[in-house]
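For this view, one protein chain was removed and the others were kept in their places.
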Amino acid sequence: MKFGIMGFSGKMGKEIVETFQESGYMPVLKVDSGHEVIDDEPDVMIDFSKPEALDKTIKICEKYSCPLVIGTTNLGEKETERLKILSKDVAVVQSYNFSMGINVMLEMIKDISSSLSEWDVEIIEMHHAMKKDKPSGTAIMMKNVLSKDVQVHSLRIGGLPGDHKVIFANSGEVLEISHRAISRKAFAIGAMKSAEWVIDKKAGLYTFKDVIKSKGV
Amino acid sequence: MKFGIMGFSGKMGKEIVETFQESGYMPVLKVDSGHEVIDDEPDVMIDFSKPEALDKTIKICEKYSCPLVIGTTNLGEKETERLKILSKDVAVVQSYNFSMGINVMLEMIKDISSSLSEWDVEIIEMHHAMKKDKPSGTAIMMKNVLSKDVQVHSLRIGGLPGDHKVIFANSGEVLEISHRAISRKAFAIGAMKSAEWVIDKKAGLYTFKDVIKSKGV
Amino acid sequence: MKFGIMGFSGKMGKEIVETFQESGYMPVLKVDSGHEVIDDEPDVMIDFSKPEALDKTIKICEKYSCPLVIGTTNLGEKETERLKILSKDVAVVQSYNFSMGINVMLEMIKDISSSLSEWDVEIIEMHHAMKKDKPSGTAIMMKNVLSKDVQVHSLRIGGLPGDHKVIFANSGEVLEISHRAISRKAFAIGAMKSAEWVIDKKAGLYTFKDVIKSKGV
Partner (left out) sequence: MKFGIMGFSGKMGKEIVETFQESGYMPVLKVDSGHEVIDDEPDVMIDFSKPEALDKTIKICEKYSCPLVIGTTNLGEKETERLKILSKDVAVVQSYNFSMGINVMLEMIKDISSSLSEWDVEIIEMHHAMKKDKPSGTAIMMKNVLSKDVQVHSLRIGGLPGDHKVIFANSGEVLEISHRAISRKAFAIGAMKSAEWVIDKKAGLYTFKDVIKSKGV
């Protein structure tokens, strides 16, 4: 698989290139603000950069008729609309969180919350002291999935990349599901699994959940 | 709901009586080796005692045409056969582990092990220093569900009632599912949920999984 | 060692008798409201009951000239004064928390908080849903020992006997100290260690810390 990468010199871009290369995939098209290196036609385009880069990304996908894996956050209505239009021509995987663990965890919580409807539930999340939003977006997703008013405890401490724990308990036992991000490599792996999955899919708009459901990750 | 209890003066028997009474259910028939107190006809019979008590339990169920919840361990072939025969007349819930948390956890592990088939997995279980078997029966069930050769680490330490943890990890993230038994109340609650579920079921042999699947626990 | 026990039929009284007997110590004097069984002279008196029982306990200690281990909470000024007077005649060990783990943990936190003065610190404590006070008294003691304004996160969930965790983190690492109460046996063991320690001590008022410092527990 040959891939193109938008924002190749950013932290996430570097991580993606490193992770893909470890599996033998070559970056053949690298774009950054101002720079552009094209060695070959890409089989898939990866963009985890900024909303402003979307224009360029879409042009590349159309030019080479190649599918797209996009994890850029803070997309507006306009950008979302443009992805929909692109997805009529090529396959697009779009999600705000490419961590497989978090996605699997959300599914699990959903499944068991009905089985354990009488149990107490609370959430603990811990992130580095620089993170300003409380609770984290991921903790809010978990809370929404639980569909009851669950207390979230947010710790902002040291350099923790991100821990999330959901604790279920009744009077005799405790069941905990915990996720720990080690590094942004988690998201790079999710991007790679999505790229491997999407290259032979027909045009359409997909999410990371579609990838997880049909593919061992 | 009025219930009968086999082995009412043992540790588990006492816990069951206490737990059922907290929910307003009355013990109307109490049996122990040598003792027998009958105040009324039971709606359901509970037996978490010993294989030798099964004879007496079956006689009671047949006499009152009442369903049975049985958590006795170490049942032999003969006893299992007798439960099958009884289940032609009344509903029987039989399981070796009435912890809802453990059963839910086993389901979860099974579900995600295919999604996370490329991740590393290991199991840690901790029990009190008196427990002689290593690994625990529950850890073995977990290992079997994972259907690959997973390493189990067994700690025997202090008075821990029983912790089980399954750890999945790839190079970027970690996902853990942990269960902690607080006390044998966990099993008493499972017995009670089963009793509530079984009283209006038709004759047949059921497991605790059937209870969990159709009822919020 | 022969011991006397005040409030022998309460939950804590039963636990103390059971724990002492497991080590071969015999209850020779058992008192409860209304009941009193005296088989022999006690070497030490144990009281983990109620402030109102103190009168009786003091009379027994004076009559037999035996030391006292007292863990009764909510003692008033008057009762504290009376213990001081008693301690002129016999050795008295008095504390509000006979958990060795918690006492050792408080010492540790104190020691390392100066070494790790630049690290972030937060506290998580989890107790059963019936516990009304937030944060727990133990978490407040921990906060005081840390001598800075530390956030305490309190979970009230299921039947947890009591978990306390202090988390220190800087940008590169995390150090956690956690305590988990398994059952009230923790306090019974502390009482027994104190009894073993106090029987040959001269008159005076001691705390559980004195016991821990001079004796392997």
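Each chain gets a letter, A, B and C, in the order it is written, and its residues are counted from 1.
As a convention for this text, contacts are C-beta pairs under 8 Å (C-beta built on N, C-alpha and C of every residue); 3 or more make two chains touch, one makes a residue touch a chain.
Everything numeric here is computed off the predicted structure, so don't read it as measured data.
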item: Partner chains on view for the chain not depicted; value: A, B, C
item: Residue of C:Val28, C:Leu175 or C:Leu205 touching the missing chain in the full complex; value: C:Leu175
item: Full-complex contact with the absent chain, from B:Thr57, B:Thr138, B:Asn170 or B:Ser194; value: B:Asn170
item: Sole contact to the chain not displayed, among B:Val31, B:Cys61, B:Ile124 or B:Met141; value: B:Ile124
item: Of C:Ile38, C:Met108 or C:Ala203, the one touching the omitted chain in the full complex; value: C:Met108
item: Residues of subunit A (touch criterion as defined above) contacting the omitted chain; value: 158-161, 182-183, 185
item: Subunit B, residues in touch with the chain not shown (by the definition above); value: 119-122, 124, 126, 128-129, 151, 153, 155-160, 167-174
item: Interface with the unshown chain - residue positions in subunit C; value: 99-102, 104-105, 107-108, 111-112, 114-118, 168, 170-189, 212-213, 216-217
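In the analysis below, only the chains that are shown with their structure count from here on.
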item: Farthest chain (mean CA position) relative to subunit C; value: A
item: Distance between chain centroids, defined by C-alpha means - subunit A, subunit B (Å); value: 39
item: Inter-chain centre distance, subunit A versus subunit C - centres from mean C-alpha coordinates, in Å; value: 50
item: Inter-chain centre distance, subunit B versus subunit C - centres from mean C-alpha coordinates, in Å; value: 35
item: Residue numbers of subunit C (touch at least two other chains); value: 158-160
